[in-house]
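For reference, the structure discussed in these notes is given below.
Removed: one protein chain of the complex. Kept in place: all other protein chains.
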C-alpha cells in the first residue's frame, strides 16, 4: 500500500511531535496552572469562562481579525501583481528577485528593532528625511499608529505572498498562454479567464497562509507598541503572551489559545477545499 | 470524519501514549523539590545582558579561577535579552525544570516566582540597603540575594537650566509660560527643588511650541509605552503627589485624587506637545536617544542610563552637560535585581556556596568595578571614583526610595496598570475612567 508507506513519515512525526504537545497544551487549559499557584488543580471550563468574559480578550480578538484581514488582502493583491511583473526576463532580474525576499529574511523580532531604529524621531532615517522636506510628523502618534503597523506588515510580508505565487507561475503551462496570445486575447482577458482560474489554488494558498499567520501577528507589534497605547494594538498573540509570561497564568493562556483555534477552525475547510481537492481525483 | 481520518487519530493516540510513558531523562519534571547534590560541579545561572550581565561575567570568571576552583564548582552563566529573561524563566518554572540552578529575579517579580524558589537561610542582610533586602522578602522569608539596585533620577541639561537661572531677564517670560501651563506664576528653581508643577512648567519652557526661543525642541520625553517598567516610572509621580497603590489597610487605591493628578501630569505634557508625540511608544532606549540628540532638555530615567549619557564617545553632543537630580516630588521607585535559588535545582549545595560568595563585600566590590551598581551602601561609597553617580544613588535610595508591596501578583499588577493607564497618559482616554479600570484590576490581583 504505497499510500501508507508514503504517509508513514508524517504519522511517525505527528505521533510524537504533534499529538503530545497539542494534547498537553489543550489539557493545560483545563487546569488552574499558574506560577503563583503551581498546584495543578482541575478547574474544568473555568479558564475558558474567564477568557471569554475578559473585555481585553474580546478587544484583542476584534483588533486581530480586522488587522489580519486588511493586511492579508493587500499583501495577496500586491504579491500577485508583483509576481506577474517579475514573471518575465528583464535585465537584473536575478539581483532584484533576491532583494525582494530580504524583508522576510530578517528575523521578525530583529526587524521590529530595525523599524524602531528607522522610525525613531531622534535618530531614525524616516523622520529625518521627512523633516528635510518640511514634514515634521510623529509616526507613533496614537491616531496613526494602527495605520503605521499595517503599512509595516505590508512591507514585511508582501514578499512572502509574492514568492509563493511567483513559484506557482513557474509551473504554469506556457503553451496555454501562448495559444491565447496567438488567438489575440487581450492582456486583461488572459489574466481574468486563463491565469486567474489556473492560479486559483496557489492564490488561495498564499491568501490562506498569510491569513493564518497574520492572525498570530506578534513580533513587530510587540517590539514597537507592546499592544498600546492602552490596548489599542493588542493582538491575540500579545494578549496570550502577556497572560503567560507577565501574569504567569499558563492555564488561562492555554485556554485562550484553544479558544482562538476552535473559533477559527470551522473556516479552515472553506480554504482547504479551494487549495486541494482531497480524494485524488482530477480537478 | 472519514474512516481514514479515524484511523489516523488512533495512530496518533497510540504514539501519544508511548511518549507519555517515556522515562524522564532530561530534567526532572515531577520531583517535589530538587536535590542538594554533591556540593560541587557545575552551577547554571541565568542573567540578562547589559551592565549587570557583564559585571557578573567578570565576577564569575574570577570565582571560577579562585574560590570556585578550590571548591570544585564551576559557574556557567546564560544571558538572554532584557524582556526574554523572565519569559524563559517563567517557562522553566512552569515546567518545574532543574535545567538552571540560579534564577535572575527582581523585587517586582519575586512574589510571582516565590513558589518556584527556595528561601535563602544563610544571607547576611546587614551589608545591604534595607529597602533592597526587604523588597526581596515574601511572607517574611528572604527569597533572593540583591545584586543591583535600580532607581530613577531626573536627568537634565545642567547647562541650559543654569543659563535660565542666571538670566533674571528671562524670568518674567518664564513666569508667563508657567502661568499658562500650571495656572500659577513661578520663578525657575534649581532641579533639586522641583515639584511636579515645576516639571510641567519647565517642560513647557523648554519646548518650542510654548516658548519659540527654547534651545531644545521638547522639554521632556515621557516613557508612556504600554510596558510594565513604565508603570514604575509613573509611580514616582503618584507617590510624589502623595498617592500610592494601596490604602494603609491594603485595599487598592488608584481611584484617588492623587492618582488623577499624577495622570494629569503626563497627559498635560503630552497633549500640549511639550514632549514628542512619539512618547506614546517611548521607553528606556528612546529616552536615551532623545537626551543624546540634544533636542530634549530633561527626563525621568533609570539610574543605569546616566553613565552612557556622560560618555564622550557615546554621547558627543551632551556629555558633560547632563546632571542628576532627585525625581521631582522626592520619591523614587527602588527595586533590586537579584539572584535566587531554583527550588527544583539538583545541585543546591554548590549553588548556595556560590550565592554565599556573592553576598560578600569583596564579591560586590568586584561587581562594582566591573560596571554593576551593587546594593551595598558601603561598597558604593568606597567606589565613588568608578562612577560619580554612586554617591547620589546611595543618597536617593536612602532618602527618597519607596517600595511597592510584594504580593504574588505584583508583576502582573505593573503590567495591568500600564495597560489600563497608558492610553490616559497620552490623552487617549479620560483619567478617571482609566483609573477606575486600573483600580478594579489591582483590587482583583491583591486578592
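In order of appearance the chains are A and B, and numbering begins at 1 in each one.
As a working rule, a contact is a pair of C-beta atoms (placed from the backbone, for glycine too) under 8 Å apart; a residue touches a chain by one contact, two chains touch by 3 or more.
In this text, contacts and distances are computed from a predicted model.
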Open item on the list: Not counting the visible chains, the remaining one has a UniProt entry; which protein name from "NADH-quinone oxidoreductase subunit J", "Carbohydrate ABC transporter permease", "Heme exporter protein C" or "Hydrogenase, Fe-only" does it give?
Closed with: "Carbohydrate ABC transporter permease"
TODO: Report, in label order, the displayed chains that the undisplayed chain touches.
DONE: A, B
Open item on the list: In the whole complex, not just what's shown, which of B:293, B:382 or B:440 touches the removed chain?
Closed with: B:293
Open item on the list: In the whole complex, not just what's shown, which of A:82, A:139 or A:194 touches the removed chain?
Closed with: A:82
Open item on the list: Need a quick check: the contact residues on chain B for the chain that isn't drawn.
Closed with: 1-2, 4-5, 8, 19, 22-27, 29, 44, 48-54, 57, 76, 78-84, 87-88, 91-92, 94-95, 97, 99-100, 284-285, 288-289, 292-293, 302, 304-305, 307-308, 312-317
Open item on the list: Suppose we count only contacts with the excluded chain; which residues of chain A make the list?
Closed with: 2-7, 9-11, 13, 16-18, 20-22, 24-25, 28, 82, 85-86, 88-94, 96-111, 113-118, 122-129, 132, 155, 158-160, 163-164, 166-168, 170-176, 198, 201-202, 204-205, 208-209, 212-213, 215-216, 218-219, 236-237, 240-241, 244-245, 250, 253-254, 257-258, 260-261, 264-265, 268-269, 271-273, 275-283
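The working rule: only the chains that are shown with their structure count from here on.
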TODO: Name, in rising order, each residue of chain B that touches chain A in their complex.
DONE: 8, 11-16, 18-20, 86-87, 90-91, 93-94, 96, 111-113, 115-116, 224-228, 276-278, 280-281, 285-286, 289-290, 292-293, 295-296, 408-409, 411-412, 415, 418-420, 422-426, 428-429, 434
Open item on the list: Taking the touch rule as given, give the residues of chain A at its contact with chain B in the complex, in rising order.
Closed with: 11-12, 14-16, 18-20, 23, 33, 35-38, 56, 116, 120-123, 138-142, 145, 224-232, 234, 241-242, 244-250
